[in-house]
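Take a look at this one; I'll ask things after.
The complex is shown incomplete by one protein chain, all other protein chains being positioned as in the whole.
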Amino acid sequence: MSVTRIKVRGYHEDRFGHVNNARYLELLEEARWADFEARGVDVDFLKKHSLFPVVVHLAITYRRPASAGDTLAISVDVVRAGRRKIVLGQTATFDGSDDVCVEAELTVVFLDEATGRPVPLDDRFFRVWPELRSSDAPPA
Amino acid sequence: MSVTRIKVRGYHEDRFGHVNNARYLELLEEARWADFEARGVDVDFLKKHSLFPVVVHLAITYRRPASAGDTLAISVDVVRAGRRKIVLGQTATFDGSDDVCVEAELTVVFLDEATGRPVPLDDRFFRVWPELRSSDAPPA
Amino acid sequence: MSVTRIKVRGYHEDRFGHVNNARYLELLEEARWADFEARGVDVDFLKKHSLFPVVVHLAITYRRPASAGDTLAISVDVVRAGRRKIVLGQTATFDGSDDVCVEAELTVVFLDEATGRPVPLDDRFFRVWPELRSSDAPPA
Partner (left out) sequence: MSVTRIKVRGYHEDRFGHVNNARYLELLEEARWADFEARGVDVDFLKKHSLFPVVVHLAITYRRPASAGDTLAISVDVVRAGRRKIVLGQTATFDGSDDVCVEAELTVVFLDEATGRPVPLDDRFFRVWPELRSSDAPPA
C-alpha cells in the first residue's frame, strides 16, 4: 500500500468549482504511476519488457467533491491478483482526515507491445512486486 | 436514446497509441451534454433552475482500444430513474459496426447550487424528459 | 481557410467559469485536425508517409472568455509557408458575431518518424495543399 499526496489546483476544477470526474482519473493514475515506480515497475521496466499497462475496468464512487487548495491523499492497494490481471483499490481522502473524496477499483493488465495481448504476471513482476504472487484472495 | 459521433484525434491518445482511460470519460461527457441539450436540459435550463449535474458513480469497461482516425458512436440511454438520481447507460461503438469500444453505467444527480444537495426529479425535468417519469424499472 | 464550430461544455471550463488556457489549445488543435483532414492530411496520410505534426512555437492572445453554451467558430489559415515549416493563424470567434475569443499563431513542422527531423514540404504536401507551394509571403 502506498499513498501519494496531490494538491488540487484551479485547473483541475470545472465550472461548478469541483474536480471533474474525468480529472479524478488522472489524479488516480498519477498515484498509480508513483506507486508502480516506487516498486520498480517504471518506464524503464516497461520498455525493457515491451509492456504497457492498460485499465480494462474501472468503478468509481464520488463521495465528496474536492476543490482547489485541498490536498488529496491517494492510496493504491492490491485487492487481488489473477494470472494476467491485477485488481487495484484506490481511495482519495482529504489529507489529514478520514473523509473520503473518491473510491475506485480498477482492473489492470499489462499488454505485450508486439502482440497487444495481456501477459501472464510472472517472475519479472514477482521480483519487484511480491504481493502479486502471494495473493491469497481468490484469483481475479 | 441518442447517439453522438466523435472523431478520435491524436491529442486524445496516450503514449501507447490508445485513447487514455481518463479521456474516454470526456468523450462520454461530450455525448451526455449533446443528449441533455437536445432534450432542453442545456446550460440555460441549468442556470434558470440553479442546478448542476454531478456524476456520483461510474463503472466503465474498456473493450477495444480506439485510435486517432476512428469515429466513435456514443449512445446515451436511461437505464432507470429514481426519485433523485438517473442511471445512464453509455456505449461507444466503432461507427458503422457493432464493435464495442467502451461500455459505461453512470449515476447522475442534479445539485441545487444554493444547498449543494441533490434535488428531486420533478415536473421541471418531466416536461423535457418524460422518460424520467415513466420509468417502469425498479427505482434506483 | 476553414472554420470549425465547437460548442463549449462545462468540462472545458475551470473554476472561474471560463475555458482554461490549456483547454483552448485543444480546441484549436481540434480545428486544425478537421482542417488538415479535409485537405487529405489525415491519419492515413501521416501513417503512409511516417510523419507526425509537431507545434514548435505558439503565441496566443486571450481576448474574451468563453463559457459553457457558447459556440466558437475556429478558423485555420496559412500565414506563410517555409521550406520545412508552416505558420498557421487561428482565430476563435463567438459564432454568429465578429467578437474574438482567442487569436493564435502557430508554427508547425512534420517530423519523420524514423529520424525525428522535420521533413521538407514537398510534392506529397503540395498535391493536397497547394497553398503551401504558392506562398508569396517571405519564407518563414
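Letters A, B and C mark the chains as written, and numbering starts fresh at 1 in each.
By definition in this document, a contact is a pair of C-beta atoms (placed from the backbone, for glycine too) under 8 Å apart; a residue touches a chain by one contact, two chains touch by 3 or more.
These numbers come from a predicted model, not from an experiment.
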| item | value |
| --- | --- |
| Selected from B:Gly10, B:Pro53 or B:Gly89 as touching the chain missing from the view | B:Gly10 |
| Touch list for chain B against the chain that is not drawn | 10-11, 13-17, 20, 22, 67-68 |
| In chain C, positions touching the absent partner | 15-16, 18, 21-23, 25-26, 29, 52, 54-62, 65, 111 |
| Footprint left on chain A by the chain that the document does not show | 7, 9-11, 26, 29-30, 33, 42-44, 52-53, 68-69 |
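The rule is short, and it goes like this: only the chains that are shown with their structure count from here on.
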| item | value |
| --- | --- |
| Same-site or different-site touching of chain A by its copy chain B, using the half cut | same |
| Distance from chain C to chain A - Cα centre to Cα centre, in angstrom | 34 |
| Whole-Å separation of chain centres (CA-atom averages), chain B against chain C | 29 |
| Residue list for chain A, restricted to those that touch at least two other chains | 15-16, 22 |
